[in-house]
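See structure below.
Missing here: one protein chain of the complex. Every other protein chain is in place.
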């Protein structure tokens, strides 16, 4: 089993999320970062290549050069990960797909749902993979939650409460040189949504992932609490789901002082309820209609197969964010290898978030913004 | 210091909340249940009187008789507590006030805000007290939270998340003889709101109590998840506050399987955030803009005076629901005695929820229902 | 059902624990404080009597007078509660019993096990009740834990970890006028044990109460961490139990900065484990050998009868320290009335801690001190 070579666009030494992707993709020794256009700054691109143990001639300073040269190789890259700011997702993903590469793409997928759909269509037409990194779905207990809900353990879903609360944008840090904040609060780079695009899409996807429900309509109230900020830093969204009595309340905010990365979901059905919190990701609480709440822990006996496949250490030896991210990559690697080898992909490959998820994410942002612009009216989500 | 005699309407041996009122009012030995019309069933009325150590001739089987006879006594009742179902609040409160008695009234105050305002007006005109038992404001750490917020410890409030989630109405228990459920799900007795009136009003009041904010407008989505139930058993409400940038998200539900009495509030301001959960009422978490979250506990040194006055045992010796309720009664008793003695009421008396709170609670229900009936439109709350 | 009249020795307005007893005994309206020798200071005795609504002529300034006068009454006191410092327990309890009164006694019962045994013997000979207030056994979930363990739910007990950690004596507060500290750190008043007598006895009793195990031998390390303090303010005790493979680790300390009233117990058997914490008394975690941990909450369906009898409010409406204490009193009242009425006492009466528990508590202290004095040798507990 030779590790699958892959490439990366963005993610140089000065980028947070790039480090996560690199560590996650290589965590299990099943993939190897072999090429990259790691920065638009040539020096950072070269230095990052060296630091990442990429051969010097594959540490490119131009995406076009990378795609051209890598396309010509026999040991072709299994996939290319794109971890640049939002506004570059669309052109870069299109290029990679046109060049015949599978793509792993950060969320939110694009600025507009039209762009997102273009990517999805191109991937489909080319028979290529496009994974959008809704990485929180990689947590074993999230995956187990999905199995539980889909197996009917909590009956028909009635109510979803999903929240994603952070506090790091409670002051105008984009004016103080915090790079992560600068592009996220700039409409030209971030797109239509601020908190909504950055974290709201994760919340929306998490609810969909676990319940299988699709949004029919929503009513959103968006706020820019910090003076002078153009995009929302807080959003509250009421949701109705398709083909279901289920309703949802989604809140996301980046002005919740004291909150670090508070993604949490609670789902109540006719037969039970479940609760999961990202900051304590190893536990899943399940409350049956009759009887007392049970705390399921990763690594415990009797969890679903997908949860077991997504686990590396025994229970009580905490896994976290990187491991969850790595589970997405295990799925991507398996999908690519299955495609290559002409076999069926395994459970991990089936669990990865796809371009379709990404399209729905962008559409969710667009619909929230449309609702808010009309003063908080109920608006249908385009089901296309 | 002779204990203040008081009376009760409703609250016989077969009623849950009556037991709480009786224990709470008498917990500190500062009041004594001296008279009552404890049940519309004469036998229960009499038996309950005996069990509560009420003199037999003051255990009435009729409210009118009680008011007439008690009015004639020299050792007049300091107040009368009304703990009957919602639809009786208005006539009973009006009678008591007309007869010259101070009144303690369960929430929601009445079916309509017009009725509630009538009571408030009559009390004001007669110079009588009307306390509406938003008992959760009696918790010491809730009171301390109010002091913190009002002192500016978290800066200007931006966002309020308040939720009140229960699970006991997840199935149609009103058809299985659960008395508590029968009247709460019956519009004739409960009024316009189901979960909204029963617990949503507590949530709304808690947010107001701590922040001092008043609702300007709201957008509500109400649901009756259980088939055949007429009133809402779930509500989600987006809120904008008056004279403030602050916004709120209020959710209440009685179909959240696994939740017992999940009232919780999180408030975020420009300088910090606070979190309090009713099921673990002794702790209050405070997160400053700079620095790490601190857990304040009841009984710790350095809490505000009102929190200290509202505490009976040292920290770590848990107080709970009855003690919090008793704090309301301490305030009522002090207010009545201050009135009687012509002195200024103390801090505990100043903290009790009043008829004005009750009026706003009913108006909140009415406005939510109005919003929901228009499919979830934003509606202004009548500020009258 | 007339409330049972009872008396109190000690517990005037200046005493913390007296307030708890008074509130707890009267919480349910089944008993009434009718007489007292509430303080050795005559003014406090009288003022306290008035504040507690005791008739003036039954607010005594002398215990002897109280016992003489009260003995002569027809409406005899159902019991007398003794809440004075430890060194007075023996003479006062003996006097009360000799005068024919049932007794409720604070722990530790006496200074020496000989004294304790004398009380126990006298009560037995006179057919009187002597309840020692190991009040933590009054919590519903502690009582449920006992039912679980005794029913075999966790199999044969192997290991008991019980701890009682406080921090309030971390500095020499007895020199700063903290009254609660003054007598507790004075061997003449507190007896042989400091932390050991004050809280270690509660820990020891809690373990016994739930498991039914009796200590066979122990090895203790006692420390006075605060310079100049004569009695232990910290103790660690290894325990072996009689007729069992079970072993225990008991720690108690009053120098654990940051701990308020940290009594907690974890019990592991061949088939499962349970955990309970006094500061969050409404939950009990049960871990089966197969399957995941379950969180049982007070008020939930399906708890044992004794737990239900010990509960006043529905689940999620927190009960606490006073309510648990009141459960002891419900048992005492039932025992006294059953005795009076010649009927079998109920479950609550059967659950109260007795003189036998108190004797074992004092013996536990003596044995720990003996072990520590020999440098931490294993010493057998006198099973007498």
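For clarity, chains are labelled A, B and C in written order, and residue numbers in each chain start from 1.
Simple rule for what comes next: contacts are C-beta pairs under 8 Å (C-beta built on N, C-alpha and C of every residue); 3 or more make two chains touch, one makes a residue touch a chain.
Since the model is a prediction, treat every value here as computed from it, not as a measurement.
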Exercise. Which of A:52, A:329, A:364 or A:378 touches the chain that is not shown?
Worked result: A:52
For this session: Could you tell me which of C:19, C:110, C:253 or C:310 touches the chain that is not displayed?
Result: C:253
Problem set entry | Of A:26, A:39, A:185 or A:310, the residue in touch with the unshown chain | A:26
Problem set entry | Listed residues B:57, B:176, B:290 or B:344, member touching the removed chain | B:290
Exercise. With respect to the chain omitted from the figure, which of C:36, C:49, C:108 or C:272 is a touching residue?
Worked result: C:272
Problem set entry | Positions on chain B where the hidden chain makes contact | 290-297, 300-302
Problem set entry | Interface residues of chain A (partner: the chain not displayed) | 1-3, 16, 19-20, 22-23, 26-29, 32, 50-53, 166, 259-262, 278-282, 297, 299-300, 312-323
Problem set entry | Residue ranges of chain C at the interface with the undisplayed chain | 154, 158-159, 161, 163, 167, 170-171, 219, 221, 223, 225, 234, 236, 238, 240, 245, 247, 249, 251, 253, 255-259, 266, 268-273, 275, 285, 287-289, 293, 375-378
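To be clear about the criterion, only the chains that are shown with their structure count from here on.
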Problem set entry | Mean-CA-position distance for chain B and chain A (Å) | 43
Problem set entry | chain A and chain C, separation of their C-alpha mean positions in angstrom | 55
Problem set entry | Set of chain C residues in contact with two or more other chains | 297, 300
